[in-house]
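Heads up, one of the protein chains got dropped from this complex, but the rest are sitting where they should.
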Amino acid sequence: MSERVVVDPITRIEGHLRIEAEMDGQNIAQAYSSGTMVRGLEIILRGRDPRDAWAFAQRICGVCTLVHGIASVRAVEDALQIELPRNAQLIRNLMIGAQTIHDHVMHFYHLHALDWVDVVSALSADPAATSQLAQSISSWPKSSPGYFADMQKRIRTFVESGQLGIFANGYWGHPAYKLPPEANLMAVAHYLEALAWQREVARLHAIFGGKNPHPNFVVGGVPSPIDLNSDSAINAKRLAQVQDLIRTMQTFVDQVYVPDTLAIASFYTDWAERGEGLGNFLSYGDMSIDGSTDLDSYLFPRGVILNRDLSTLHDVDLHADGEIQEYIAHSWYAYEGGPQVGLHPYKGETRLAYDERKGPAVPFKHVNVEDGYSWLKSPRWKNESMEVGPLARMLVLYASPNAPAHAQAKELVDSTLSTLGLPVQGLFSTLGRTAARTLESKIVADAMQTWFDALVANIKSGDTRTFNETLWEPSSWPKKAQGAGYMEAPRGGLGHWIVIENGKIANYQAVVPSTWNAGPRDPQGIPGAYEAALQDNHQLHDPKQPIEILRTIHSFDPCIACAVHLQDPETGEQIQVKVR
Amino acid sequence: MSGFSLERGLQALREEMDAPVASFFSSCVHCGLCAQACPFFVETGDPKYTPIHKLEPMRLLWEREFTLWGRLKHLVGLGRKVTDDMLAQWEPLLYDSCSMCGRCSLVCPVGNDIAYMIRKAREGMVASGHAPEGLIAASVRAVNTGSPMGLQWKTLEVQIKHVETSSGLEVPIDRQGADYLVLLSSMEIINFPEYLEAITRIFDHAGVSWTLSRQCFEATNAGIQIGSKDIAATLVQRVVDAAEALGVKNVISPECGHAYTAIRWEGPNAIGRSYPFRVFHIIEVLDQLRAEGRLRTEGKEMDRLSMHDPCNLARKSGVIDQQRHLMDLVADNFVDLKEHGKFQWCCGAGGGVSSNERAEALKMAAFKRKKAQIEEVEPERMVTMCATCRTQLEEGLEEFNMDIPVVGLTEMIADHLVEKERA
Amino acid sequence: MAVPIRPQPRTLGDSLRQNGVSRRGFLKFCAATASMMALPPSMAPAIAAALEQARRPSVIWLSFQECTGCTESLTRSFSPTVENLILDIISLDYHHTLQAAAGDAAEHAREQAMHENAGNYLVVVDGSLPGPGSNPGFSTIAGVSNLQMLQETVAGAAAVVAVGTCAAFGGLPKAAPNPSGAVAVSDIIKDKPVINVSGCPPVPMVITGVLAQYLTFGTLPELDAYNRPMAFFGQSIHDRCYRRPFYDKGLFAETFDDEGARKGWCLYRLGCKGPMTYNACATMKWNGGTSWPVESGHPCLGCSEPDFWDAGGFYNAMSVPVGDSGNVLLAAGAGGLALGVGASLLGRHKRAAAKAGHETVTADELEQKL
Amino acid sequence: MSGLDNIPIQVEPAPALARDFGNALPILGEIRHAVARLRHDGEPSCIDLGAMPFGPGDEARLMTLLGRGEVSATVTALGPTHVWETGYPGVWVVEYQNTEAQRVGLQIEIDEVPKILRTQPADLDDTLAALEARLREAAGRHPDGASDSQ
């Protein structure tokens, strides 16, 4: 029997996303991804001071809290051709790096792990065996039998209280959970440890940006001045703190995150066979290894991979009218030129048209997949649907032999594949996506030290500049300017496009990673990355507990709240299914 | 046919509105400092004599008709209207208690030239029929007889004969092409005949080519005092005609304050054209002669002398140093009043006040300011160079039993001329 | 009321003791709690007495038009930590970002919590929501409009805590021109107490402090005019700013990298909104006392105040007016000139007419007055 | 872990005291009043430093001003709590940390003994009960025990 499965809300993500998919028996035939919340930020930004834009843009997301701020100030700096002091470049790299690692670890433990880890099963683990398991994979000190016994007691007390709180109604006991109880207990312990760890490492943002979430930025540099003789600036004490935090990050990645990923993945190698989807990957590139602006020095190089062909890397031009375009064929927006055209972000339009594009009357059971069904647009590169994110980055890096981090990346990928006994094709999968995230965390954590050393060396050489004030005053700007700010956010390539006229924002468009990944179909009916991935070899063991869908969707680390609909392709009958 | 009316008065006022007036009215902040500059207020202590208050009717008209804001207020029925009663009420303020001395114009913190506006306001008073009787009478006499006091040429002729006899010199009359046309004031002719003799002797001494005109000998201008440019123009025209008829290069205004401002400053504007001759006050001419070395004097007055600067001459015409140069020539013990020159205090009689019988008491009250000034320096004699001032000083000093004679500067110069025979 | 299968929730005192916490530990917990609630240390015994009796209250956390920054902020709380909070102090029964369940299972968890704790649960909201006059399709969860979900969920709640400036005041979505017709929680909920914990995001310990207060005393804290807890929002950033002496001395940073910036001078001229911003950043600071925006060289954005997005630009000094004064000046200048010319033409015309109609004053006329 | 020494930066000779943003001295005054209150009325006080608008260096300066005295202690309950007497007897600094050794509170207590060091009356009850139980247990096992003599 065919049916249509709805998951709404998909939790453990940022925001509100809805996906509808048609079932063919057990298999997902067609999936539809739908962002269900809009704030109209691009409309709000019009007419404002471009220097203020970062603060607005940053509130696109509070999880990857830094990335939109960075992309925004970069867009303004690109438009006005503001050169950044080296210190500012390096400090931003440190902040981006910290964000990437922080975000990946939180995603793995707090958002993704519960798809693979059965909390209830942990109650039946043997603390001593757990300790042995932990010690066998890592030298992480918190691994004594007593520690795990305490942890187990704490979970038991909690479960027995009857108030399960956030763990209530999980798919506990689902046969898709394959970890032994000891691995589950260890993972739950690390779930809690990661909460404490993330709290600690977020301090790095507070040091340079005053707070986290939503640290502060400034067009033309960073807000925090450097003065080794001042208490109220980045001084030796602050730098020592930063060094500590970098070590804390590296230690956790090396001793907890990487071993846990490998350990858990080894139980789920079947997930290296599904969830691939498009086979097209895009990376804008980011984080020059030496604080310069040279593309060749990027830790993550720029490029596009088409049809899994790692031998050919295509170049990307963010300014070219014909390359990046956004479509709204299935979005609740209207373009002046009609729903079929694609617009480069400089010419992008944001007109909310829920009713016009046949958004269903609220409350609704299903969206109307024939017309608009999402608040996300469909970005395309040369009309190709692309996947962005850690996997895209790792693949582009893998395919860029001259990139500074290529050797490290190749070694990490190859050894991971061999540890898990997987072929290279295993990368193009739900599991590959999750593994790529872990591996790039390792690469970034190591690069953090390089940036920090470069920063300290630069300060020692007497350069303490952190801000370029020459183009601060709007009176010094050209009448008209436009620019693109891009970065590799944890979830993938992020671009902000700004058009400035008379010192004010004339147009602002953000094409965020989740728009690439979670966007709906384009006018040709080509699906976005989520949709394509869900259509790749997904069988639901129990449509009422569609954990399979969550695994693949979460492997993208969505940045919006989601919902999944499954539709009977023959009868069109739509059945609301409890997802549990 | 007399058509004086409120409306005609307002029309006259409207004609007078100009940028300075608008800027002055816009700027007044009611600080009241002009009162401290006005002898009529200072000596009476009555706040209604505050100079700017005297302009209230004119200000109302300006606000109402020459500002957008005032017009809007008018449209919604706010703001007062200028009435005939109001003008009647203001008549004594504008005439009796103002000598147009201009001292207020000099102290106003926002720079209002109040005297300038009083002069303009009087146009409206005349045209609305609110001028004082004394001034009307003087004006009528001046126009009809050539002199505000009704003085005829034949009276002057007697004086001339007398001077010629006394000095042994000829008084030139109607001498075509003379350098200087000398004008006189009726007041001088009657009260201070020694002036004409002094002139005659000095000019003879210095070898100045001069003449009197039978056609017009009167310098004073009642039109200026009453505040009618039409009357003023009639009177000035007579001077201009006489000067042009004789083809003189210069016209000399006598020791009379307002006569000088009338011919020198207002005259050309009253008749609407420039003169083909220049206008001087006698003091200016004398100082010029002195500077050229054409005045040879001997001996000096040894008693303590002080001087009263006529407002029209000093503050309002810039003749301040000249009289002091001349004093230095002939006086050894000269002491200036504390506030002198452009800051001197008015004697209280100018601006038509002396022609306005009704203002007699106020005039004397205002004089107390001068009296106080004089008492400060305790001179034995006062020197001045304006017949009106001189009369007021004499009357005033007598009124207050102060035995301080007043002399004219021109006479004093004449007294010290080196005699021709001895030279 | 309670579903019989479930054991009665124990008190926090029980819970702590069962976890082997000594009375000294409890004392310490109370001292830290007092500090967190911005109460004087002398309140610790009262807190202890209250906590002995307190039960883990059910909390339903609704996320509408938000960015998850508020939740992220909560996870940065050091005292109590988020894990303490959700394991020991409250029962967080519905929270999109943290909960294990998804889809209908998640919605079911919410309904279950509402049912079992009717009248007693606390609703926390982050994010604004499209108002009644707006298109409900602008933000839906499980096909239900935010408005409907809020009203349904709050119906049985004891109180509502609007976390973050979006929930409290409309925040970013409500920034001009408010494309989605966003409103604040208090615009909708009129029959329940609504505590606003503003900030973009709020200081983590302010969120936990308010929850702790409710948990401890079962009462709502004293609130300011914006229904914010006085304990945290009672004083302005400016009044508690360590850079205040520089403001008083007139020493200001002029750019982000000048002598003033390096020496920690006042950021007023760089646009600091500290004087009008009521929040606890200057004392509680961020990320475990690491720093706070002003300490890191950036002017205060004023993020805990209503409409701060439209308050005149983040880098314009607070006194600077909002809006395009230049164009207004030009327009008014042109208008003033035109009107002035018009008005003066009237005046000049009046004078010209008076001059044209001038009747010469003659002696004969005057004579008639005698 | 790493400290200042590990940073390869030449630190310019810094002033002996941390930069004062002006918020340390007023607290000294508050402490003085509290000490007087303790001495005259026997009333202890506690100042929560978490509520102080400290600038960078203010806390360090205050601690320098207070100095260290003769007594220090660590209480291990829900993470460590460090207690030390300052250079001024009767003035104590109490620093509460959570299980991850992150500070959760910093207080100055003016008292003869800080409260957290005192044994709580309720614990004394437990002690009594536990000791009695232990004694009973010991007596029960003893051959001459009353329970056996019955």
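Think of it as A, B, C and D in the order they're written, each chain with its own count starting at 1.
As a working rule, a residue touches a chain if its C-beta (ideal position, glycine included) is under 8 Å from a C-beta of that chain, and two chains touch if they have at least 3 such contacts.
Note that contacts and distances are computed from a predicted model.
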| item | value |
| --- | --- |
| Name of the absent chain as recorded in UniProt (options "Carbohydrate ABC transporter permease", "Cobalt transport protein CbiM", "Nitrate reductase" or "Sarcosine oxidase subunit beta") | "Nitrate reductase" |
| Touch partners, limited to displayed chains, of the chain removed from view | B, C |
| Among B:S5, B:Q36, B:T155 or B:Q215, the residue in touch with the chain that has been omitted | B:Q36 |
| Selected residue (touches chain absent from view) among B:T67, B:T391 or B:T410 | B:T67 |
| Residue in contact with the excluded chain [from B:K48, B:R294, B:R358 or B:R381] | B:K48 |
| Residues of subunit B (touch criterion as defined above) contacting the omitted chain | 17-24, 26-33, 35-37, 41-42, 45, 47-48, 50, 52-53, 66-69, 105-113, 116, 264-269, 272-275, 278-279, 315-320, 339, 342-343 |
| For subunit C, residues in touch with the removed chain | 224-226, 236, 238-239, 247-250, 252, 268-269, 275-276, 278, 305-307, 310-312, 316-323, 325-326, 328-329, 331-333, 335-337, 339-341, 343-345, 347-348, 351 |
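We adopt the following convention: only the chains that are shown with their structure count from here on.
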| item | value |
| --- | --- |
| Inter-centroid spacing, subunit D versus subunit A (mean Cα positions, whole Å) | 44 |
| Subunit C and subunit D, separation of their C-alpha mean positions in angstrom | 35 |
| Chain centre separation in whole Å, for subunit B relative to subunit A (CA means) | 95 |
| Residue list for subunit A, restricted to those that touch at least two other chains | 196, 199-200, 230-232 |
| Multi-partner residues of subunit B (each touching 2 or more other chains) | none |
| Contacting residues of subunit C [partner subunit D, same complex] | 21-25, 27-29, 31-32, 34-35, 38, 40-42, 78-79, 81, 240-243, 245, 264, 282-284, 288-289, 295 |
| Residue numbers on subunit C that touch subunit B, as the complex places them | 339-340, 343, 346-347, 350-351, 353-355, 357-370 |
| Touching residues (chain side subunit A, partner subunit C) in the complex | 6-16, 18, 36-41, 43-44, 48-49, 51-52, 55-56, 59-63, 65, 85, 106, 110-111, 114, 119, 154, 157-158, 160-171, 192, 195-196, 198-200, 202-203, 205-214, 216, 218, 220-227, 230-233, 241, 332, 352, 354-355, 359-360, 362-366, 465-467, 469, 472, 545-546, 550, 561, 563-564, 576-580 |
